[in-house]
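Only one protein chain is missing from this complex, and each of the others stays in its spot.
Think of it as A, B and C in the order they're written, each chain with its own count starting at 1.
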Amino acid sequence: MMFTQYETVRFRHVDFAGIVFYPRFLEMLNDLVEDWFAQALDRPFSRIHQTHGIPTVDLKVKFKNAARIGDELEKSLWVQALGGSSVTCGFRFGKSGGATCLEGEVTLVNVARDKDSGSIKSEPFDDATREKIAQYLKS
Amino acid sequence: MMFTQYETVRFRHVDFAGIVFYPRFLEMLNDLVEDWFAQALDRPFSRIHQTHGIPTVDLKVKFKNAARIGDELEKSLWVQALGGSSVTCGFRFGKSGGATCLEGEVTLVNVARDKDSGSIKSEPFDDATREKIAQYLKS
Amino acid sequence: MMFTQYETVRFRHVDFAGIVFYPRFLEMLNDLVEDWFAQALDRPFSRIHQTHGIPTVDLKVKFKNAARIGDELEKSLWVQALGGSSVTCGFRFGKSGGATCLEGEVTLVNVARDKDSGSIKSEPFDDATREKIAQYLKS
Partner (left out) sequence: MMFTQYETVRFRHVDFAGIVFYPRFLEMLNDLVEDWFAQALDRPFSRIHQTHGIPTVDLKVKFKNAARIGDELEKSLWVQALGGSSVTCGFRFGKSGGATCLEGEVTLVNVARDKDSGSIKSEPFDDATREKIAQYLKS
């Protein structure tokens, strides 16, 4: 099972050369993870960031084709590996029905956040979340 | 030889949890590459983007420690591998005299850009640029 | 007639205090203008930026209520004044069925862009565009 969203490249995404500036692709990736947590895992960031967080600890990306203003991108995410308190997702952004723009892997860690000190420590996913994540495991 | 710059974490870099949002770290990385090209390679982006570009084709990052508003970061870059028209740089961001925040590798390709069509194709670095890049090769 | 779009506040929009960082509101405003041009005026930015541009020359905003992650915003735009080559739009962002977050005015100028020099000069809107813009004039 894959989680898929669509996003159109906008003026604010592109650089002087008219192509998406790569940190903007990573904002789009963060949006995809945010939507997955809200829509598929029942853990909307509006709720979890009171007490928890999902920091990104590892990121690997290959940028294969440029995307230009107006291009519609299909953004897909699946699970490569599920650890106790971490999950590694594969992702691919491509033009609708066409070329891959980027693909890679991102590892997120579930953390509890101390409200007063702001310090964080990893915490295992609860069972309900774990089951939902597992449905996206690539066999 | 390493190329090093300093940057203080600002309000606009941090997220709800008070730590740098990772796409902002990659904007800081782009700034570091931009400064390296301008100050060390004599190829300021203001000049090269009329006819050329340096798209990022591969990126690997490990995020090891959070950075907070007011932290001063030491950003360092060196060359891991120099190909005909591509260069792979290692990088590390750390707190001054302290913990590593992130480290990784980024691969850039030198491209010529057709002004009318906007299409790009890879082009070998010229000899003067090549020599300057080679000075940052990690032995 | 008003042009209206909806946008949900995301993690990347909010600051350390958990509320939208105001430059992100202006990115949302730029998206609204971009959608208006594409959907209502038949002038998608993907097409017009080859030869033209719509720089913002004047902006006035009152920020009235904070917006938080997860809030759904209703973004509305209408025309306050239509000049030869400029248009002044009123705008309002509010929580769905509720409080105003921001409201203001933005003035855009239609310019032709010289592809070689990059220099720009104002140019009257063509008649078809002018008619479409006029439908959004607030009486």
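Throughout what follows, a contact is a pair of C-beta atoms (placed from the backbone, for glycine too) under 8 Å apart; a residue touches a chain by one contact, two chains touch by 3 or more.
This structure is a prediction, so every number in the text was calculated from the model and none was measured.
A.B. asks: Among B:40, B:69 or B:112, exactly one should touch the missing chain; which is it?
C.D. replies: Of the listed residues, the one touching the omitted chain is B:69.
A.B. asks: Check the options C:60, C:121 or C:138 and report the residue that touches the missing chain.
C.D. replies: C:60
A.B. asks: Touching residues of chain A against the unshown chain: what are they?
C.D. replies: These residues touch the chain not displayed: 11-12, 14-16, 18, 21, 23, 69, 115.
A.B. asks: Applying the definition given at the start, please give the residues of chain C touching the unseen chain.
C.D. replies: On the chain C side, contact with the omitted chain comes from 16-19, 21-24, 26-27, 30, 49, 53, 55-64, 66, 68, 104, 113, 118, 120.
A.B. asks: Counting contacts across the full complex, list the positions on chain B that touch the omitted chain.
C.D. replies: Chain B touches the chain not shown through residues 10-12, 18, 27, 30-31, 34, 44-47, 49, 68-70.
As a working rule, only the chains that are shown with their structure count from here on.
A.B. asks: In terms of residue numbering, is the interface formed by chain A and chain B classified as same (over half shared) or different (under half shared)?
C.D. replies: Counting shared over all numbers used gives more than one half: same.
A.B. asks: Report the chain whose mean Cα position is at the greatest distance from that of chain A.
C.D. replies: C
A.B. asks: With chain centres defined as C-alpha means, what is the inter-centre distance between chain B and chain C in Å?
C.D. replies: Computed value for the inter-centroid distance: 33 Å.
A.B. asks: If you average the CA atoms of chain A and of chain C, how far apart do the two points sit, in angstrom?
C.D. replies: So the centroids are 28 Å from each other.
A.B. asks: Specify, in ascending order, the residues of chain A that touch 2 or more different other chains.
C.D. replies: Answer for chain A, listing residues that touch two or more other chains: 18, 27, 30, 49, 68.
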